[in-house]
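I have a structure I would like to understand better, so I am pasting it below and will then ask my questions one at a time.
Note that this complex is displayed minus one protein chain, with the remaining chains in position.
The block that comes next holds chain A.
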Amino acid sequence: MGEFKVHRVRFFNYVPSGIRCVAYNNQSNRLAVSRTDGTVEIYNLSANYFQEKFFPGHESRATEALCWAEGQRLFSAGLNGEIIEYDLQALNIKYAVDAFGGPIWSMTASPSGSQLLIGCEDGSVKLFQITPDKIQFERNFDRQKSRILSLSWHPSGTHIAAGSIDYISVFDVKSGSAIHKMNVDRRYMGVSKRKCIVWGVAFLSDGTIISVDSAGKVQFWDSVTGTLAKNHLIANADVLSIAVADQEDSFVVGTAEGTVFHFQLVSVTSNSNEKQWVRTKPFQHHTHDVRTVAHSPTALISGGTDTHLVIRPLMERVEVKNYDAALRKITFPHRCLVSCSKKRQLLLFQFAHHLELWRLGSTVATGRNGDTLPLSKNADHLLHLKTKGPENIICSCISPCGSWIAYSTASRFFLYRLNYEHDNISLKRVSKMPAFLRSALQILFSEDSTKLFVASNEGSLHIIQLLEGNFKHLHAFQRLSGTVEAMCLLAVSPDGNWLAASGTSAGVHVYNVKLLKLHCTVPAYNFPVTALAIAPNTNNLVIAHSDQQVFEYSIPDKQYTEWSRTVQKQGFHQLWLQRDTPITHISFHPKRPMHILLHDAYMFCIIDKSLPLPNDKTLLYNPLPPKNESDVVQRRTAHAFKISKIYKPLLFMDLLDEKTLVAVERPLDDIIAQLPPPIKKKKFGT
C-alpha cells in the first residue's frame, strides 16, 4: 500500500466555542445547537447525528435562548436584545427583531407553537405572535423587578412560569398578570448566599413547576397554591439547566460540576398508582458547566462550556439495541476548516475571526515505519489574516498554487493575492468584488488555480476566472428550479471540466464547466452528503454519506461504477458502518488510480479498489504492525480497506505528493488546556 512521510501537524490551535443552548425538534428529529460565539448548528439525529447545517456566529450576537416554533421554524434570542429567525433552506438569517426589553435571557415557544415568549433584562415578559413570514409583538406581561432568566409554558398554554433572581412568578396568559410569586430559598447548606438565581423552570401539566437554581437545588412547586412541595439538593454548585420529556415521566438537569442527573417518575411501591419523582441516574460526561440540556424521546442531550455535545441514549427507551444506542460525544465540526496548497506545501487554517497560513517543514532523512524523522526545516507561520467586522468566517480556501486566498463572512467576500519573494510574502486584496458575491457557503479553486468556484447562499454557483491580480466573472449557474436549498459542498475535477455541488439533502448536481451547463444529477440518497471529490483521469465522483456509505459515480457514463455496485451488493464491513464521525475529506493518489484516500476524525483510510472487500468476519483494523515478511504480504493483499488510527482526532488529511501526507490533529487535551478551569472536587476524605 505504500510508505508515506507524514507531516503531523498539531499547531492548528482550534478551540470550539462552548455550547450555550440546545433545542430538540421532535417533528424532524433535529437538534439545534447554539454556541457562545453565536454560531448555530443543526444536527440531524436521524442521519447518524450529522451536523448538516450551520449559521456563522457574530461577535455581538451572544445567543441565550434557542427554540423551535411553528413546526420547524428556528428562533434565537440573545443579549443584543434581538429575536432572530433562521432560514433553514438558504442558510442565512431571515430577519432580526428588536424586542426593546434590553438583553433577552430566555425564550420559549407556546405549546401550540404559534406564540413566542421572551424574558428580558428589564424584568418584562413579552409575547410575540408568529405570523407566516415574521413575528409580531403582541403584549407585555406584568413587569417583574429583575431579569427573567427562564420561562416555561404550561402544556395547556394557559399559564407560564418565569424564573428570576430569588423568585419564580406564575403568570396567567390571558390576563398577563402574575398570580403567584414563589420565593426561592437563598440559603445554600445553611449559609446565606447573596442571590439565588433560578436558572431553569419547567411547568408540568399537573401544575407542578420544577425549578433549578444556583444554590444546587431542584425544587418542585405546586403552582395552584404557590408552595414548595419537594426539594432535592443535588449539587454543591449551580444547577444550570432542565429539560422535561414530552410524556412528563422523566426530566434531566445539568449542573456546573459537569454532572447530568436524570429524574424519573417512579411508582412508590410496585403496582401502586402513587408516583413520585426520583433521581435515578447521574452522568458525568462533562468536565465543565452543563449550560443546557434537552430530552429527546430516546436520549438525554447535554452541552456546555467544555464544548462537547453529548447524546446519551436512554437504554430503556431504545427499541433496537444497535450501535445507535451508544453514547455520542460530538466535539469537532463536520466540515473542513483546513485547506492546503500542495505545490507550495502550505496549510490554511480557518478560525472564527482570522486565518492562519503555515508553511510545512521538510526533512532529508528517511526511516522505517513509525520513525520520527529529524527536521531540516521547521514549519513557519507565514500569515495571520484578521477579518474586519464582527462576523465569523463561514468558509475559506487557498488555491493549489498558493497564490490566492479567498474567504467569506455572512455579508462579505474577500479574495487576496499572495506574492512570494524568497522568504517575504506580500498580500494584496483584490478589490471591487462583484455585488452578487456577498456571501459564500463554500469556495473552491480549480486544480490549476485559474478558476474560482463560489457557492453563494442564494443558491447559485459562480465561476470566476482568475487573472494575475484580477478576476473576471465567467458564469453563474442559477439555482435549479424546484430546489430551495443552498449548496454547501463543492468538488471540481482535476482537469477542470466538471464541477459537482451538493446541498444537505437533495442529490449531487454535476455541471460541465466547459459547456457551462448541468450535466447530470446523481440520484438522491436518504442521508446527507458529508464529502465529495472527483478522481483524476476517470472523472469518477466519490460521494460519502453520513450513514458511512461511499458511492462512486462515473460522471462521463452518468452511472454508478462497477466497483460501487459491488460494494453496495456486498455491503460495507459492520465496523465501518459503526463509526460515529462522518468522512470529511476525500482525495486521490495521482499515480495510483485504484486508491481512494478518505478520513474521519478518528481514522485515515486508503481504499484499494483492486483488492477484495472485507466481509464481517475479516478483521477491518490492523492494530499492530506485522512481524515478518509473509505477514506483510498477507496483510497487504488481505482486503481493500487499509486503515490507520494513529492520528486522532484528525481534522484534515491530504496527499501532498506521491510519498507525502499531511495530517492535522487537534488533541483534546490541548483544547481542555485552553478552557477555563473546572470546579474542583475533592476525591477523598470527609
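The rule we apply is simple: a residue touches a chain if its C-beta (ideal position, glycine included) is under 8 Å from a C-beta of that chain, and two chains touch if they have at least 3 such contacts; residues count from 1.
Please note the rule applied: contacts and distances are computed from a predicted model.
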Report summary line: In UniProt, out of "Histidine kinase 4", "Nucleolar protein 11", "Telomere length regulation protein TEL2 homolog" or "SRPRA protein", the chain dropped from the view is recorded as "Nucleolar protein 11"
Query raised in the report: Which of A:335, A:353 or A:635 touches the chain that is not shown?
Result: A:635
Report task. Please pick, from A:10, A:384 or A:514, the residue that touches the omitted chain in the full complex. Result -> A:10
**Report entry** Hidden-chain contact residue, picked from the options A:62, A:379 or A:575
**Finding:** A:379
Query raised in the report: Taking the entire complex into account, which one of A:361, A:390, A:536 or A:649 touches the absent chain?
Result: A:361
**Report entry** Contact set of chain A toward the excluded chain (per top definition)
**Finding:** 1-11, 269, 361-363, 366-373, 375, 378-379, 606, 622, 625-626, 632, 635-636, 642, 644, 646, 661, 667, 669, 682-686
